[in-house]
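The next block holds one structure in the form of structure tokens; read it before the comments.
One protein chain omitted, others in place.
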Amino acid sequence: MKWIALALFAAVALLLPFVAGDFYVNLASQIFIAAIFALSLNLLVGFGGMTSLGHASYLGVAAYLSALMTTRYGFGHGAAALISILGTVAMAAFFGLIALRATGLGFLMITLALSQVLWGLAYRMSGITNGDNGIAGLTRPAPFGISLESPAAFYWFSLLAAIIAFVMMTIFVSSAFGSSLKGVRDQPRRMAALGFNPWMIRWITFVYAGFWGGIAGLLYVYYNKYIHPTSLSTTSSAEALLGVIAGGSGTLAGPAVGATLVLLLKNYASAYVERWNMLLGLVFLFIVLVMPTGIVPGLQKLASRLWRRPS
Amino acid sequence: MQFWIIQGLNSLSLGGLLFLLSSGFSLIFGLMRLANLTHGAFFMLGTYFGAIALRDYSGLNLWVTAIGAGIIVAALGGLFERLVLTRLKTNPLGQVLVTLGMAFIISDACLVLWGGDSIPVPTPHNLQAPTRLFGFVFPTYRLVLVAIAIATAIGLYILIDRTRLGAMIRAGVDDRQMARAVGIPVSRLFTIVFCLGAGIAGAAGVLGGPILSAYPGLDADMLPLALIVVILGGIGSLFGAFIGSFIIGFIYTFGTVLFPELAYIILFLPMIFVIAFRPQGLFGRLGT
Partner (left out) sequence: MTISRRQFVVSALAGAGAASLASPNLSFAQGSGPVRVGLLAAKTGPLASGGIDMELALTMFLKDRDHTLGGRKVELIVADTAGVPATARTKAQELVEKNNVHCIIGPLAAFEALAIIDYLTEKQIPTLGVSAAEDMTQRHPSPWYVRLTSTSAQCAYPLAEYSFKELKYKKIVTIADDFAYGHEMCAGFQRVFEDNGGKIIQKIFTPLATPDYGSYVAQVKTDADAIFLGTAGSNGFRFLRQFIEYGLKDKIAVIGGMTALDESVLRNMGDEALGIITTSWYSATLDNPLNKVFAPEFRKQFKYDPGYYAASTYLSGEVLEGALKTIKANAEDKKALMAAIRGNNVDTIRGPIKFDEFGNVIGNVYIRKVTRTDGRLVNSVIKTYPDVSQFWTYNKTEFLKNPVYSRDYPPAKNLEL
């Protein structure tokens, strides 16, 4: 099952730029970016048991930093990317100190509040961020002299990034550290009694998730060549969270599937279904009622049931 | 002096509005540990019902409409709880997904049914003239709203503290397993409380209408406010929600007037401090 899905994905991913029009290639690039973002959020939600409603902070801050560094301060893309990621990670480290004082709904609210503060600053400090007009006129980097301007080039770039992100995050959660993270999620007291430091484990995960959120943000701003405070808004955070849950939090492929679903409903189905917001809501309702733990676990269950029946 | 009195009254009236908005949320969260993210949409649905009913039927008045909208939204909430939420009692992430999903559905339905314009909810005729107090004027309706909020708080206090239903709710809030063990029908209790919470939101939507008007996006504007009040006041504590509402009313009003450049973050900074240093909220008995 897993291998079939993987082979199918590989075939589609390799062929797509050759058979599909620019619009679909661009749509796929956006899917990769959304998938990286969802995967990073899932480290918190699925593996750490920390439901964040402020993950757009990292995407937005990395994007803003990159935009500011390249336009206002005249840095090259390489240096700007480095500064953006370092800045985002530093911010995640600091936010972690505050947010991890709470759990459950408190954690959700404090992450929401932190991201709202950033949104407010981006909106109000128009002298720096250009406020509601956003920052336009951005460029894409040209790593090793290869231009990313064409849809296909950017597609390969974001696909590569998505694969690296997926592998890195898979290694992270499959490692001994990942096991202790799941331990902290399920049995924090027992883990503490066993000599682990639950707070430290959560904090490291929080920062690591922030790092990948920042990477998604860089790709996001390269893709859009424009950045606006809405990228920091609760709506962006909520969309990612809904994708993670719908796809199946705590699984590796789930968030990517969920993010793809949300993105396709929003950016593709909306051309055909006028009431796409309602459709989105109905799809969520349907998923929870039919597959309460998400699409990927639901399909796995279904597949294993079909597998067993003949034998 | 006039500045402080007027803005003080503004703070009170915003606090009253916030309590009407958030008490239902607090009630539901306290008993069911369910963060009902549809709450803002229930509120908006109430406002739209009020705006449309009062526009199209001249015989109605605001109070009757508020009760009617409360009943309709309570019924919708009850259906939602029975059909959907009851299957997700041990699935908090699933709850997030369906309650937000439901909010999308409701807000899009409002857009289809009533369009994108903002629609006013008229202030009752006998309250339209501003009140004159010590030589300055203040909208009468806002003062009445504070009184309604206080009356609602007292009513809820009596319900929770003095009635059999209230005793069951309190037992459920304190210890769900124990409540079930002593024969309290917890599942039915959940439905009742959810209806009650949704109903208060629907009625509050109508009552807030003369200040807010019905418009697309009202739900998303209101939901964070309800969350802030409940987190600040303390989860599961109606008293906390009551005090929290007025604290937020004051912080918001004076914050935006005295520090306009902080207007966007004025509500979130205090929340960060409260959660970081007192995670159970000001009056909460429960951890979050």
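Chains here go by letter, A and B, matching the order in which they are written, and residues are numbered from 1 within each.
One rule holds for everything that comes next: a residue touches a chain if its C-beta (ideal position, glycine included) is under 8 Å from a C-beta of that chain, and two chains touch if they have at least 3 such contacts.
Just so it is clear, the structure is predicted and the values come from calculations on it, not from any experiment.
Asker: Footprint of the hidden chain on chain A, which residues?
Answerer: 19-24, 26-27, 30, 123-124, 126-127, 131-134, 136-137, 224-226, 228, 230-231, 235, 266-267, 270-274, 276-277
Asker: Residue-wise, where is chain B in contact with the chain that is not depicted?
Answerer: Where chain B meets the chain not shown: residues 3, 6-7, 10-11, 13-14, 17, 108, 111, 115-120, 122-123, 128, 130, 137-139, 141-142, 210-213, 215-217, 220-222, 225, 252-254, 256-257, 260, 263-264.
Please note the rule applied: only the chains that are shown with their structure count from here on.
Asker: In the complex, go through chain A and note every residue touching chain B.
Answerer: Result: residues 45, 51, 98, 101-110, 112-114, 116-117, 119-121, 123-124, 234-235, 238, 241-242, 245-246, 249, 275, 277-278, 280-285, 287-289, 292-293 of chain A touch chain B.
Asker: If we count contacts the way the header does, which residues on chain B are in touch with chain A in the complex?
Answerer: For chain B paired with chain A, touching residues are 29, 35, 84, 87-88, 91-94, 96-98, 100-105, 107-109, 111-112, 220, 224, 227-228, 231, 235, 261, 263-265, 268-269, 271-272, 275-277, 279, 287-288.
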